[in-house]
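The complex appears here minus one protein chain, its other protein chains still in place.
Then we have chain A:
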Amino acid sequence: MNWPIQLRLGSALFGVFLLAALLSLVWTPYDVTELEIAAKLSAPSAAHWLGTDHLGRDMLSMLMAGARTSIAVALVAVGIGIALGVPLGLSAAANRGSFLDEIIMRGNDLIFAFPSLVIAILITAVFGPSALNAILAIGIFNIPVFARVARGAALTIWPREFILAARVAGKGKVLISTEHILPNIANLLVVQGTIQFSMGILAEAGLSYVGLGAQPPTPSWGRMLADAQTFFYGYPRLALLPGLAIVLTVLGLNLMGDGLRDLLDPRLRRAVR
């Protein structure tokens, strides 16, 4: 398979952070809950490759564990979006123009109408700040995105003759949607998935930054940014490192999305029809 350059670059960028997150499950250079006040705010050295923060925690370990939080939150949130949004979109398309279609799509509009961060703040404010509630809040906003993409793409497949053939074979809407529609729109969903994934990482960082995401001592990139705020003039490294991690991960995912779209879109691929 000939991968487009964006896909290779994006996968490489994101792969680094994904590996760091996976590695942090079993090993980090230092324990991130261990405070070493004596060594606080130390510059990068052989002992601490990226230095330590204001509480003497190892920055590299913090970044690795933070990657785990960010990626896990965004991944589960995208999962929620796909698991609920895609079936909703498919059933709206299967019953195009019906009452069900209206209900689903107007429900979508309703969620779209609220600024996502405000609702996320509301949810975490009501149910208390935690990584789990951040996941829920971000996930809910992924539902209409996937519902819309699934419905739009499915509507282009429904008038095709092979769908008519399946109906002649007596297949119902559910079976047609899962057997014929879903595989033919999967590529679009994958592309949308990577984009939502990157938005999820940004959203998680945003929520943690205002203190509504993962709670200490669980490290998170957004929290690290918030903590670094007061030290920015003296120790810009503290803010730059998690900031760079966020930027690179999101960039990597967006590049992956672009690359996947080029790879999976048959119109951009030169192949036999």
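Descriptive notes on the structure:
Keep in mind that, in the parts below, a contact is a pair of C-beta atoms (placed from the backbone, for glycine too) under 8 Å apart; a residue touches a chain by one contact, two chains touch by 3 or more; residues count from 1.
Going forward, contacts and distances are computed from a predicted model.
Matching "Peptide/nickel transport system ATP-binding protein", "Lipoprotein", "NADH-quinone oxidoreductase subunit M" or "L-lactate dehydrogenase complex protein LldF" against the UniProt entry of the left-out chain gives the name "Peptide/nickel transport system ATP-binding protein". Only one of A:Trp49, A:Phe112, A:Phe162 or A:Phe232 touches the absent chain when the whole complex is considered: A:Phe162. Touching the chain that is not shown, out of A:His180, A:Arg223 or A:Arg261: A:His180 (per the contact rule at the top). If you put the missing chain back, the residues of chain A touching it would be 160-162, 164-171, 175, 179-180, 183-184, 272-273.
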